[in-house]
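Below you will find the structure I want to go over with you.
Note that this is a trimmed complex: some chains were dropped, and none of the rest were shifted.
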Amino acid sequence: MTTDPRRVEVLLEALPYIREFRGKTVVIKYGGAAMERADLKEPFALDVILLRFVGIRPVIVHGGGPQIGALMKRLGKEPRFVGGMRVTDEETVEIVEMVLVGKINKAIVGLINHLGGKAVGLSGKDAGLLRARRRPHRLPTGEEVDIGLVGEIEAVNTEPIRLLEDAGFVPVIAPVGVGAGGETYNINADLVAGEIAAALGAEKLIHLTDVQGILDSEARLISTLNRKEAERLMSAAVIEGGMLPKIESSLRALESGTSKAHIIDGRVPHAILLELFTREGIGTEIVL
Amino acid sequence: MTTDPRRVEVLLEALPYIREFRGKTVVIKYGGAAMERADLKEPFALDVILLRFVGIRPVIVHGGGPQIGALMKRLGKEPRFVGGMRVTDEETVEIVEMVLVGKINKAIVGLINHLGGKAVGLSGKDAGLLRARRRPHRLPTGEEVDIGLVGEIEAVNTEPIRLLEDAGFVPVIAPVGVGAGGETYNINADLVAGEIAAALGAEKLIHLTDVQGILDSEARLISTLNRKEAERLMSAAVIEGGMLPKIESSLRALESGTSKAHIIDGRVPHAILLELFTREGIGTEIVL
Amino acid sequence: MTTDPRRVEVLLEALPYIREFRGKTVVIKYGGAAMERADLKEPFALDVILLRFVGIRPVIVHGGGPQIGALMKRLGKEPRFVGGMRVTDEETVEIVEMVLVGKINKAIVGLINHLGGKAVGLSGKDAGLLRARRRPHRLPTGEEVDIGLVGEIEAVNTEPIRLLEDAGFVPVIAPVGVGAGGETYNINADLVAGEIAAALGAEKLIHLTDVQGILDSEARLISTLNRKEAERLMSAAVIEGGMLPKIESSLRALESGTSKAHIIDGRVPHAILLELFTREGIGTEIVL
């Protein structure tokens, strides 16, 4: 900061937002460009550090990325399909776990700590954080198919998250679950973020995406979207693909007491600060 | 904040300073223009609130001001002099106490709270915070004269300050002391600030003044001033008048473990944030 | 104490009362002769100290006194009236605040500390303790008149009181409130005491007055007075004037969980100890 007093005003404008969110938990689903583009990683990490410094409690849930596919390809792992769905066999889930937990998670944790924060990584196996079971998969024909070790969450053990939060750390969570028999599950990170926000009673859930937000049929940004309208847009296939679990996750969190859920544009540097510290906010807010 | 991402950078530039001062106490001597000019009061209060929000612990010591003289005049209180010095008799000290504690202190506390902070006022009588005795006064002739109830600090009871700090409040302290016999003393606020910084082992002591800092004999700002040079300038009467207790106060705090003492220009809006969150700092730093 | 064993008995007679009130809060409205007569001040302060020493938690709310009028007179402040009511303009409320907070409050705090207690003064502005609004005033004709900055309590922030109580201090509270716009209000101290007792869920509320208690139409002391009978006596103007807010305050506290409310004779030295440590009690007890 130079000694330009006008710049001080910027700090002060953040005051009402800091007051609103102090001591509250904000779950951030981190993925897409914000996680992959070199120029966006550091702004993300700085946002997280700043939140913690002003007394807000960020919890990060990250997804996977092209690194999983790249490693599978290098290992000559042939994709198998059942009814058009990719099957996650044991070897695949092992690769997924190695990349998510041993590479992506550690890179995020390392960057936050390197820039001055205090982050600790958690996998869903740590302290039985994410208890999972096989997620049933049904073909459009109604037939149920076995696509392997793709899980859905049965229970979240918030104890290790609370422990780290209370001690001033930022928990960074990889979306790997553990089954009743000790088996490993790959779980959709959007859904993990929603379940964790629900279990923590988080104040806010923020999804970082690679689009501006949710667009209507004429490609205009929808600033607030309620459940009914969301369902209409989903049946009309205006909302589809990767946006579906983000909607599901947001509604899940809202139903369990989270106050606000947002789908925002992670390609904008410092999108999190802009969302939290701006009156209008950015992207699309989901409401019940 | 608008959604201008460049503005976010300003917030982030504050990070290293926040990290440095988190959890530490900063004693601020508040007085002069910053306290009297309507346009400077709110920036001061906002600075204090922001410090607290980012985990820094400000403690305010305020001075008096023209309001004391104004009330004395309205009450027809005739100033008495002994050996050229104004005498503080019992009636005077009562008026001083009413204005300091019942008017100025409450206005500061009220403003901070009104803007969203959590301040509590303290007089040196509360919990025996400032135990004082008569400050001896010697004429240039060497003769000692009795100028009445002007005190100097014997002991600081930090218990109520710590209690309020730990509970998230900003203590705002009026420079009134109490003697062994229960009598009231008017004490120089600069010296009170130094004694409190010393007793608390504060990280920083900041004096807000109506000048740019300490100037040398050619009226250039001195950015760092050590004790020896300060003594030279004082004997040469380059430093004189109201600046003398600020120097004395700063040296007192530094000797007791305070890391840094500053004399800065309170006429600059947000001078405190600028001092704390700028690499170069502003004004004059006093060193041992 | 001499070594006269009969005197020890006196100490022991206090045991059952100490047991009954240990750890409980007793709100004391302090005013009138007990606050103004030189010979009654010290007995009051000693009573308060003793309560605290035996584990009872006194909270003092004090009123104003002749000092306010005296200062206004010296300042040549002309009283204004609307519909027969004295108007409290901004200048008046400033004088009231200076005297209440800067003079009376500090004298009480100073005396308790001087005699060995641990008191801290609070104004309603400290930590937003007393949030107030304009008290509507209606003439007997039903016409509403604006009598200025006379307030009534909207909310009590008990946090600073609890903080001080838990740390072993005696909070001493001046009846000054703060409005939503930051403006200062003069509030009837009897009503403040009732609201504070209600907010704290105090065990007891004690009003020190300059009469023996509440007298019936034949001037005999009423030892217990219920709401219905109180209302009858008020409409019959047997109870009137300054006694009205004491009744209102007592009923307010009782409705919010305070166990007992008393109106006692502050002209009796150590009236508080006598009330608390006597089976019959003294003065009038108000019941629902």
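So that you can tell them apart, the chains are marked A, B and C in the order they are listed, and the count of residues begins at 1 in each.
Here is the rule we use: a contact is a pair of C-beta atoms (placed from the backbone, for glycine too) under 8 Å apart; a residue touches a chain by one contact, two chains touch by 3 or more.
What you see is a predicted model; the values in this text were computed from it and never measured.
Here 3 identical chains are displayed in place, and the whole complex they belong to in this file is assembled from 6 copies in total.
Definition applied: only the chains that are shown with their structure count from here on.
Look at the CA centroids: the one farthest from the centroid of subunit C belongs to A. Per-chain Cα centroids separate subunit B from subunit C by 34 Å. Computed centre separation for the pair subunit A/subunit B is 48 angstrom, with centres defined by C-alpha atoms. For this pair, subunit A with subunit C, the centres built from the Cα atoms lie 56 Å apart.
Chain contacts: subunit A has no residue touching two or more partner chains.
Residue ranges on subunit B touching subunit C, taken from their complex, read 74-76, 94, 97-103, 105-106, 109-111, 113-114, 118-123, 125-128, 159-160, 163-164, 167, 169, 176, 178, 181-182, 184. The touching residues of subunit A, counted against subunit B in their complex, run 1-3, 5, 7-16, 18-19, 22, 46, 49-50, 53-55, 116, 268-270, 273-274, 277-278, 280, 282.
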